[in-house]
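Here the structure is laid out as structure tokens; the discussion comes afterwards.
The complex appears here minus one protein chain, its other protein chains still in place.
Chain nomenclature is as follows: A and B, assigned in order of appearance, with residue numbering initiated at 1 for each chain independently.
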Amino acid sequence: MTIAPPRTTRRSSTTSRTSSRTGSADAARANRGGAGLKQDGGGRGGSGAVARVFGNPVPQPPQHGKPGGLLRHLNLGTALLLGSVMALGFGYLANRLTKSGATDATFAPLAPEYIYLAGLFGWTLGFSIGIGAFDGPVRWLLGRELTHADAEYLAGKNLGWQRYFKYTTDHKVVGIQYLVAAMVTLGFGGLLAMLIRTELGVTWAEVFTPSIYNSIIGTHGIAMIIAMIVIVMGPVGNFIVPMMIGARDMAFPRLNALSLWLFVIALVCLISSLFVGGVQDGWSVYQPLAAQSPPGMLGYQMTIIIFAISTGVASVNLIVTILLMRAKGMTWVRTPIFVYGVFGAAIMGLYAFPFYQYSQLLAMSDRILDTSFFVPLQGGSVWLYENLFWLLGHPEVYVILLPSTAIMLELMPVFYRKPLFSFNFAIAGIVGVVALSGLVWAHHMYMTGWAPSANYPFMLSTELISIPVGFLVLVAIGTMWRGTVWTRLPVMAIYALVFNKIIGGITGIYLSDVPVDQYMHGSMFVVAHFHYMLMGAGLFGAMGGIAYFFPKMTGRMLDERAGSIGLWTAFAGFQLTFGSMFVAGLQGQPRRVLQFDDLFNISNWLSTIGAFVIGLGMLIFMGAIISSWIAGKKAPANPWGSKSLEWQTPTPVPLENFEVLPVVTSRPYDYGVPDPYDAKMLADEKAREKQTAKVAV
Amino acid sequence: MILFIVLWVALSPLGWLVTDAMNMTGAPASKVMEEIQQTIQVFTIVSMPLCAFVLAVLLYSLFGWKHVQGDRPKFESPAIRTNRVGVGLWVGATSVLALFLVGWGLVELAQITANAYGTIPSDEQPDDEKPLIVNVTGQQWVWTFEYPEHDRVTSAQLYLPVDRPVYFNVTSKDVIHNFWAVELGVKIDANPGAITQTGVTPNKIGTFNVRCAELCGLHHAYMQTKIRVVDNDDFNSWVREMGGQKTS
Partner (left out) sequence: MARATTESKMPLSPTTGEPMSTIARRSIGALWAFIVMDVSGTLALIISYSYLWALNVNDAWAPPGAKLDAAQTDETLPKASDVTFAPEWPFWAIFAGVVVATIFMWFAYKRLVAGHKGEAIAAATFSLLLSGALLVAQVVQIISFEFKTSQGAYASAVYALTASNVVHLTLVCFLLIGIVNRTHMGLINPVVAYQARMMSIWMTWISIAFLLGAVCTTLMLESPNTDPAVFGTFNVS
């Protein structure tokens, strides 16, 4: 913002500006003390001071109070306190305002719905106020601009460990916060998965009642989807991408903090739903079954509504950062592939997430306001819900897949010491996926009967999208070709990723074929397919990426023996679980069932055994992460010998990332010696030999 | 190269194994299901070369080309940024594969749809060639089958005459269910507020399964019933038993 102060203090401002030119050092020194410029009378007093921002003197707006203002006093504790108080308060109010004994059309009591929803709303509002999310908009409204000292406080300068529990804007802090939150969500989802497999493994009895079981599978689904969306874009996207492009931070640091804390709010909404009946309708919560669900469904809807805002804000931030903040000289040709992957995922999230959000808003309206978007008796359509849902539902899986694949492609050159094979086709693959992802959604609706003739074009587009995905596999195996591999943990994950992606991709082609889908839809075959893609390729890729960036993000080396044991144990269990699940699907087992014919027993026993092996492997891996984080070997600045910008920073990374912003002059992945078998080189060699022969003679 | 061939051969039996798995619930009982199984077999077989190739590269890169462990080694690999032939082959092969699969699928779909919608009844057909119409109602958590042309006989089990096209009208009274006649290869959502259609011609006598394939609430897992495909005379006796007078 410009620093031109109001008319009343014209004189002081001019004075301060001249003084800034001559006595900048003094003024800067005075300002760096951090003490407020109270002597100006605060508020509309003249700006008076100048700060040194990365070496240059920059005039400052008036400093209101200590740097950081209100945010000095706000942290996770105040947020939790205010969130809980307002949740209880709004809930109590809703209770008072609801007529006693009020019921809806199906004679279900209305009070729990209103109380729970009011409580969720109070929680969201209270937590947001308590963490300081409204500080930005209110400051903007009142014209109280941030000074450099404010910005440094917000970024957590000199705050130590406390900055992880505040509304901190430093992208590195946000990255770590995301990592922890994502791992918590993954653990939560994983625990639920163990419960599911327990039920399916105990084929002779019902371990859980149907309502609890339905609740477990629904919550497992949505928790894992949310965790997978965040697991790479959150930690790595936030921590690493700005450094990878040679910037000091993201384009909108406060929006960055906002997206993280909204995620935390949404997560609590989801967990709270378990206590009020759960989400008993799968993760896709098709209407009208969702309308029969207990109040926990409102928790789901609120989770998605908030999470969509979080993802949207994060997408905007990533897109603008990548488009406009790349270092000087980093043309698109010189941009690392991971940046492309995150960019593509952000674009898909940007245009597609609102459809999901609105589907839940409309569903909530149906529930609370008696509208009938999805109530067929009153004119609503179930197909409307399915279309709105899958308009996001499909691009979403690429939002999960692209960052994981891109991070693995990013690190392969480092460990094979050769450039990424066919960088152009890697980009073509990402662009193709992003372009086609919005055109395939109705392949989830082949069997709904909504538009039988539409099945043909959607089958075409879905089969076609396998081609750009195939490009990414091509780039991976091309990079392996004739390369010596340095077998460290991060790169070993690529083997898991490609193996799983091939299986997932081919089974996806089966499902994209409408006649085959006529048998496979709604069976365990589909479940196995998407676990191979999202977990097999997505999660294992994310694990590799996190292992790769662990030294830069935490300053320590990840214990590779434990990490590898964990990863490969989980991999072995994974093949057993989901390989058997393909068989169960082929045999004809429907999905989302807790009891089934004896015919499917063997497949399910094998799957359950595999699941416990996965659980063991994941626990080992998680344990490796936690123990290395606390007490691992200290990491050097560039343990992998990468030539990429983010590894050229010291560890731990200073607040401003780079003392001087870098200028990029060469292509990425400048590894490797000239290829002795390159045709052109061989021809040149021959020509040179001929020349020397001629001369000799 | 050898590794590639070995893997390809090793993986080929999958084409038949998948069919065996599907047959565990019962052999195909209609042309539709037979075509679906054939499609799955063909898809598996044509995907095997690609799969084998990728796996071969994965394995070879670990055991064929060198690998190094430990602290950062001082090697560099040949800087192959691209390879026109390799890329061209891959793009060509995957595109051809994808287009083949699309082509096969589109033709297949058209055939199945013709089979299904070819059963749409019209008044010009002679009585015994007319498809049998069955109204299928899904509700939490039972299936009800109604025979509108046979004095609206209603039944919880689906009786069908063999070798006669049957045309299903499907709807739901509450939430979305999915009518899946497993061995007949028929699947269509039962939507509340809409009527969806599908059709098939059973060509084998026996007992088969109907399962619900869309989560519909607490007892979704138990929403199953049986299909009994019998010859025409047995079918007529059954209709009479159920109280219907008009037979075909």
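Definition applied: a contact is a pair of C-beta atoms (placed from the backbone, for glycine too) under 8 Å apart; a residue touches a chain by one contact, two chains touch by 3 or more.
This structure is a prediction, so every number in the text was calculated from the model and none was measured.
Among the residues A:G69, A:G122, A:P235 or A:P376, only A:P376 touches the chain that is left out of the figure.
Here one chain is not drawn; of A:A205, A:L324 or A:V660, the residue touching it is A:L324. Among the residues A:E113, A:D150 or A:D513, only A:D150 touches the chain that is left out of the figure.
Within the full complex, the residue among A:L384, A:I602, A:A637 or A:L655 touching the omitted chain is A:L384. Listed here are the subunit A residues that touch the chain not shown: 1-7, 13-14, 17-18, 51, 53-54, 56, 58-61, 140-143, 145-148, 150-151, 248-249, 251-252, 312, 315-317, 319-320, 323-325, 350-355, 357-359, 362, 365-366, 369-373, 376-381, 383-384, 387-388.
Contacts to the hidden chain, counted on subunit B, fall at residues 135, 137, 146, 148, 169, 171-173, 192-195.
Convention: only the chains that are shown with their structure count from here on.
Averaging C-alpha coordinates per chain places the centre of subunit A 35 Å away from that of subunit B.
Contact residues on subunit B toward subunit A in their complex (touch as defined above): 18, 21-22, 24-25, 32-33, 35-36, 39-40, 43, 47, 50-51, 54-55, 57-58, 61-62, 65-69, 72-73, 75-83, 86-87, 90-91, 94-95, 98-99, 101-102, 104-106, 108-109, 112-113, 170, 174-176, 178, 180, 182, 185-189, 191-194, 196-198, 209, 211-222. Looking at the complex, you find that subunit A touches subunit B at residues 210-211, 214, 280-282, 286, 288-289, 292, 376-377, 380-383, 416-425, 447-449, 452, 455-456, 459-460, 463-464, 466-467, 470-471, 473-474, 477-478, 480-488, 495, 498-499, 502-503, 506, 509-510, 512-516, 518-519, 521-523, 583, 586-588, 590-596, 599, 639-641, 671-678.
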